[in-house]
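Missing here is one protein chain; the remaining ones are kept as they sit in the complex.
Let's look at chain A:
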Amino acid sequence: MPGEAMLFLFGTIMAAILLFSMTIMFSDLECDYINPIDLCNKLNQFVLPEMMAHAFLTFMLIINGSWFAGAINLVLVAYNVNRVMNNRHMYDATEIFRTIGQHKTECFAKLGFYLISFFYYLYRMIVALIDES
């Protein structure tokens, strides 16, 4: 169990880092520190890895039998899959200024979600550690 908990922790921290950098980059764009083409090229590199990392985490949670955590993560997985299916997951340099508001909101929402799950995992990890000892 502690091994699994460590894995959750690792996955959550990784996703949170990715998202933090994204929000920072969006504000860079608004302040003209980065041009939209470079921004989109950079961000697009991370879109699929982040989604895959998250899907992997969910998969591990479900295998582990953490139903509640798995269920709430599945919602996000479904959302991601839907976006990939509709080909809306990549950032489009030509539309970025029009959609930057949405992207930011989405980023913050995800960040919040990861933050909450982070604490939840932390709690579960401690509980698991206590149980074991």
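Definition applied: a contact is a pair of C-beta atoms (placed from the backbone, for glycine too) under 8 Å apart; a residue touches a chain by one contact, two chains touch by 3 or more; residues count from 1.
Basically, contacts and distances are computed from a predicted model.
S.K.: Leaving aside the chains on screen, match the unshown one to its UniProt name from "RNI-like protein", "E3 ubiquitin ligase complex SCF subunit sconC", "2719_t:CDS:1" or "Two-component response regulator ARR11".
M.R.: "2719_t:CDS:1"
S.K.: Of A:93, A:111 or A:128, which one is in contact with the hidden chain?
M.R.: A:93
S.K.: Tell me, which residues in chain A touch the chain that this view leaves out?
M.R.: The list for chain A reads 29-30, 32, 35-37, 92-94, 96-98.
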